[in-house]
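Read the structure below first, then the notes.
Right, chain A next:
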Amino acid sequence: MKHYVIIGNGVAAAGCIEGIRSRDKESKITVVSEERHIVYCRPLISYYLEGKSKLENMSYRGNDFYERMNCHVLFQRKAIGIDAEKKRVSLDDGEKLSYDELLVASGSSPFVPPFKGLDTVEKKYSFMTLDDALALEKGIDKESNVLIIGAGLIGLKCAEGLLERVKSITVCDLADRVLSSILDSDCAALMQRTLDKKGISFLLGDSVTEFRKNRADMQSGKCVPFDVLVLAVGVRANTALVKNIGGEIGRGIVVDDRMQTSIANIYAAGDCAEGMDISLGKRRVLAILPNAYMQGFTAGVNMAGGEMDHSKAIPMNSIGFFGMHAMTAGTYEGDMYEERGENSLKRLFTKDGLLKGYILIGCDERAGIYTSLIRERTSLDSINFDILKKAATTVAFSREERKRKFGGAV
Partner candidate 1 sequence: MKRVYVNEEWCLGCHLCEYNCAFANSGLKDMAFALKGKPIYPRIHIESGEKISYAVSCRHCEDPICVKSCIAGALSKEDGVIRIDRNRCVGCFTCVLVCPYGALAPNADGVMQKCELCLSNECGEPACVKGCPNKAIVYEEREAAV
Partner candidate 2 sequence: MSVDFIYPEFEVIRNEDRCIACRVCERQCANEVHFFSPERGKMMSDEAKCVDCQRCVSLCPTRALKIVKSDCALRENANWQNNTIKEIYKQASSGGVLLSSMGNPNPLPVYWDRILINASQVTNPPIDPLREPMETKVSLGKKPKKITRDESGRIVCSLSPQIDLQMPVMFSAMSYGSISYNAHASLARAATELGIRYNTGEGGLHEDFYQYGKNTIVQVASGRFGVHEAYLEAGSAIEIKMGQGAKPGIGGHLPGMKIVGDVSRTRMIPEGCDAISPAPHHDIYSIEDLRQLVFSLKEATEYRKPVIVKVAAVHNIAAIASGIARSGADIIAIDGFRGGTGAAPTRIRDNVGIPIELALASVDQHLRDEGIRDNVSLVVGGSIRSAADVVKAIALGADAVYIATAALLALGCHLCRTCQSGKCNWGIATQRPDLVKRLNPDIGSQRLVNLMTAWRHEIMELMGGMGINSIEALKGNRLMLRGVNMTEKELEILGISHAGA
């Protein structure tokens, strides 16, 4: 009987629990959860603000998950140190947990730049956790003017969530475009049109030089008054626990395809981990929910003595605002094929006979067919890529391949 300890209670942790239990129904699992909630779907916090998700529907695996999985959760406790030799985790209340296998799924934390005068702002919030969203909800009303720092995935989702509940929203970003981490100017412009139409104001290529209570002085010289401030500049992986004991760290905790860190019996998964991005051919933190789950599950299986690889990881995002969806995957290197419509843009990137990445805006149907080409590293010679350029369809595959896909159980 082993004792598995999981630091963190997000989707990666849930995946790990399911992975362990797929092989080992008996051993003890202890979860150390900094937050007070049962594992919930973090991306839903903006939908909660919007009113699309109800609190009771936000648990990731249902209210009886831990019971069904027979695991023990320590809520509102923090792991502060790991002793890799003695195989013990120290908690903030002095307790020490012994482990046979350990998963570090500590996620990430919002990065707060040292803005001048930030401490003068009364109503300032991050937008990371459910508790952040609940606090933000309490802080706004129909008359609020909200300033969001950061026009990335998190900042814009927050804007979408708040739109109908506040008076005005202004979003600012150092970059000259929205969603700068995944889109270039052309693509970002398409997304921005939708957001502009909804009345969200943007200050792009600009940043705050100083906060003075309810005003933000911008680099450009503008002065923005606001009632509520949301900081959504970016996140940093929580790597301290492993870094402090000499584990290999990049931007995240470095793991191999089996999710093992450089230290024996210690695994990492989720937003804190840095594994191989096969589209780029380099390691990268892929902070997206599907990856967190799959990494967690892989780690769990391996921790329980199984053999599993997570070797098809690529960045991929589906981000939509007010009905306009942008799907991105892989990397944007190689030759580009482009198709533009009035309200749509398709870009497919190929290199060395493989599909490396894509951007699909407003033309999202069956995008998964393209995604599978990237993940499976399917040779473009084996399919009719000309057909695929026009639309995502399995007709592009050979008859034998179609037989394999559709002719029997998969």
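By definition in this document, a residue touches a chain if its C-beta (ideal position, glycine included) is under 8 Å from a C-beta of that chain, and two chains touch if they have at least 3 such contacts; residues count from 1.
How were these candidates chosen? In short, all candidates are chains of the complex that A comes from, given by their letters.
As the structure is a prediction and not an experimental result, all values here were calculated from the model.
**Student:** What candidate from 1 or 2 touches chain A in the complex under consideration?
**Tutor:** Result for chain A: touching candidate is 1.
**Student:** Sort out for me which residues of chain A touch candidate 1 in the complex.
**Tutor:** Within the complex, chain A touches candidate 1 at residues 15, 41, 43-44, 47, 52-54, 57-62, 289-290, 293-294, 297, 316-318, 320, 323, 325, 327, 329, 364-369, 371-372, 387, 392-395, 399, 402-410.
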